[in-house]
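For this depiction, one protein chain was excluded, whereas all remaining protein chains were kept in their positions.
For reference, chains read A, B and C in written order, and residue numbers begin at 1 within each chain.
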Amino acid sequence: MTSSPGGLAAKTLPLLRHPVLRRLAQAFFVAFLLMVFAFLLIRLIPGDPAMILLGDEATEEDVIAYRKLLGIDGSIPSQFGRYVSNLVRGDFGVSIRSREPVLSIVGKRLPVSLWLTVTTIVMTIALALPLGVAAALYRRTWFGHAFQIGASVLVATPVFFSGLLLILLFAVQVNLAPIAGYHAGFPANLYYLWLPALTINFVLVPVLARILQSSIVETSTEEFVEAAIIRGTQGWRFYWRYLLRPSLAPTIAALGYFAATVVSYAVIIEIIFNLPGLGMTLVDAVRNRDYPLVQGIVFLSGLLVVGLTFMADLVNGWLDPRAQIR
Amino acid sequence: MTAVTAHAGEKMQQKDMTRPLLEGKDISVTFGRGAEAFDAVRAASVTVHGGEAVGIVGESGSGKTTLARALVGLQRPSAGEVWLEGQPLFSAGTEQRMPRSERWKTQMIFQDPYSSLNPRMRVWQAVAEAVQVWQNLSGAEARMEALRLLNAMGISDDQARQFPKSLSGGQRQRVSVARALAPDPKVLIADEPTSSIDQSAQAQLLNLLRRLQSERGLAIIFISHDLGLVRYLTSRVYVMQKGDIVEAGKTQDVLERPQHSYTQLLIDSIPGR
Amino acid sequence: MCQQKEREIEPLLEVKDLCISFGKGGGRKLPVIDAANLSLDQRQAVGIVGESGSGKTMLCRALIGTLPRHGAGIVSGTVRFDGQELAGAPERVWRGIRGREIGYIPQSSLAGLNPVLTVETQLVESITAVGSFSRQEARQEAAGLLEKVRIPRAQQVLKARSHQLSGGMRQRVMIAAAIAQGPKLLIADEPTTALDVTIQREILSLITQLRQELNMALILVSHDLAVIEEVCDDVMVMYAGASVEAGPVAALSKAPRHPYTRALRVSRVDRAVPGQDLEAIPGDAASVGSWPAGCRFWPRCALADEACRRDTQPALMPTAQQLSACIHAERMAELEQ
Partner (left out) sequence: MTAGSPSIAPAGRLSRVELRRYWRQLNAESRWGVVILALILVLSVSVPLLSPNDPYGFVDQPLQPPSAAFLFGTDHLGRDLLVRVFTAARLDIALAILGVSVPILIGTFIGTLAGTTRNRIAETVWDGLVNALTAFPEIILVLGIVAMVGADIRGLLIAIWISRWAQYARIARAKSLALRDAEFVQAAQVLGYSQLRILVRHIMPNVFSEALAYALSDFIFIIVIIGGLSFLGLGVTPPTPEWGAMLAEGRLYLRTEPWLILFPGFFLSLTAIGVALLARGLERISKGEDD
């Protein structure tokens, strides 16, 4: 992540020299711009959205009412002002279809998506860390070569295909997972979530393991590793202090970045596995041209990623003091 | 030995009467603002005459590179003026900028041979580009001229066809010199050009610079932390410490009778002393 | 008894006809060193001088047993240290040697310290590797080490990480870590390359003092002959993977018996006359993988003749007070005119 916004702010506000506060200020700035983008999204609609929704036979009153519903009545600055003040008060608009507040729809559907995301990320870490370390340590053996080829193959296989294949294998042939569906409540939901999470990890784990692997390989050529070997540092202490810890920073940073990818893939995965999460809601909303609902979900998903990235940054700063001085 | 120094002295006297070719007057460079501001260079004045080689010595952080960058217009000084051939090129007071048409007169060779050539251009192209921009030649003529310049620097036609990555550090620095000479400049500023090349390549490069100075009458500002190099190549020297010029004078005098304790420390630190 | 006697005459370290290649297994081997010879006694200081690509760093790695990490290995030759053969020694043997018997200061002070650990953590590792110390004792020992390398405010430096220290300070910490286990031999690979001249002077004199205080032998690698002349008793000159001359510093500086050594001396600017050309070595240094046949130096040598081109790289032979790998060692006087 670039640090320029914080850099400028640090010049003007001494408080922002603290790295955590600086990151926080950055996150808020980005969140504000997310809001602007979400606001602009609805202006991409060619023509009059109200007319599109109502058709040609709409009455004048209906069109005016719809414009109000969509927040596109009045001048652009006043629209934006209203939009922002509504958002701040937690009003994300109303679904055109169900007339239910966007926030309450999201509130109902979000837990499923969050569970999927969290399950996926936990699984990613559990799988990618050992795999990356092994791929680095056994780089020149058959395992290392198999890892390279296997990673390229898995990374390139689209989730909606690998998802179907996994259903074919685990749900149809072996019956270790349900074909689709969801049942709320931990830990029962894990039964429904492990296969979708695994599907996303088919793409994510190779990428992350590769980053960790090349980071470890790079670290291992550093002088300080040689110095540690020479002064006789051995065993787990050597691996943790000299190979893994200095290499984790880029991996964690990537993990924060991949939060967006997980949320992305979750959309398709929810459709395949029939999970009633935000992704499914979004796809339905797109099909139904439910503009406010689409707008709200796009904005909130961005906000979610900014939050996750912020957390990854914090962990990163703690792991690697070099990151703070940049 | 005596004949050489006498000759050099004579030359110096001659030059002292004429006005300097390049002159930096009271140049200051400040980085940052407010509480974090620090002066990289403080009111430094340097001059160089035609055909003269002048040294700037100092350790890392002394401001010598920043001063050089200010002289070629790569760094905007916060105060001071740069004069070339009696004409003001830049003045911090008027925010006047160095006109592009004047730039060719002062050229520079950089410290890192590995980043001073564009990795996507063949060696001859890098030189031919400079030739074409400044000498109004056709493509084929520029290529011939570039190869001629490169050959004079000891780069063969075969090497000129390569990309920089297949050249050694010493060869790259000589390519940099060829490129800097393409506009036929009057002043050449060399910023630690030998600090990251091997000793045998260093001797080749130093010979080249010395000949450019004595045979073509090129004025050279040689920046280094190594007093040995400065002693060999220059007749006058400025010693910099933490942004200030703490001592200036004829190289021989400064080395034999240093007035400032920092100069003395630098002299004592030369290996083999 | 008999062994005891032998040890008295045997040098502390003897490297004989060492060949090192990149790559594993048969087929594609790329030699980086093919005739390195080095000998050093207890408490002696020997310098290794050579330009980039001459193999001097690889030789150091062979002496601390880290060649495999760099994709290289010893092909032939011997490395005897303190009566023990180290060429091809298993990792188990190296663990008893590295740090304890042979200390090492790496090339670049910038990357020598782990950026995520404090100085204290790394020094304590060094200290506890040899004996059992309590945490408190180890910390005290670490502070003592920093004092030994003349670091003021040791407590503050112990808590620092590498990016908070200056280059000179980092290199002092590296020296402290290298001497922590009281080695008999200290290897310093270009320890001052990235440092300012004034700091370089301080570090070199620190190394010299510590060597005397702790009775260590020293191998100092540098591309600068002047640095070596200042610190060392003997010097070994490397060119393109081979030792080309070795002997007392004084002999090599007064009457070099290899044209390359001579060229290194006369191409220096220190004693050159301003206004006169330096006697530069023509051409470029032979790089790894493209060594010429015959004597490696012949394409750049004024003495070269048919014999130099035809034969293989000559071995070191005694001449005057030193060893030289030039078949025309006796004709060296010609070059002085």
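Couple of notes before you dig in:
Just so it is clear, a residue touches a chain if its C-beta (ideal position, glycine included) is under 8 Å from a C-beta of that chain, and two chains touch if they have at least 3 such contacts.
Predicted model only: the values in this text are computed from it and were never measured.
Counting contacts over the entire complex, the absent chain touches A, B. Among A:S104, A:S152 or A:T221, the one in contact with the hidden chain is A:S152.
The residue from B:V54, B:M108 or B:L150 that touches the chain not shown here is B:M108. Only one of B:R143, B:R179, B:R210 or B:R231 touches the absent chain when the whole complex is considered: B:R179. Contact between chain B and the unshown chain involves residues 72-74, 100-104, 106-108, 110-112, 115-121, 126, 129-130, 133-134, 176, 179-180, 182-183. Taking the whole complex into account, chain A touches the unshown chain at residues 1-2, 4-5, 7-8, 26, 29-30, 32-34, 36-37, 41-42, 44-46, 139-140, 148-149, 151-153, 155-161, 164-165, 167-168, 172, 260-265, 267-268, 271-272, 279, 282-283, 285-287, 289, 291, 294-295, 297-298, 301-302, 305-306, 309.
Just so we're on the same page, only the chains that are shown with their structure count from here on.
Seen from the Cα centre of chain B, the chain whose own Cα centre is farthest off is A. Chain centres here are Cα averages; for chain B and chain C they lie 34 Å apart.
Taken together, the chain C residues at the contact with chain B in this complex read 51-52, 196-198, 200-201, 204, 223-224, 226-227, 229-230, 263-264, 267-270, 272-281, 284-285, 287.
Per the touch definition, chain A reaches chain C in the complex via residues 220, 222-224, 226-234, 237, 241-242, 245-246, 319-322, 325. Of all the residues in chain B, the ones that touch chain C in their complex are 1, 4-5, 7-8, 59-60, 168-171, 198-204, 206-207, 210-211, 214, 225-229, 231-233, 235, 251, 265-266, 268-272.
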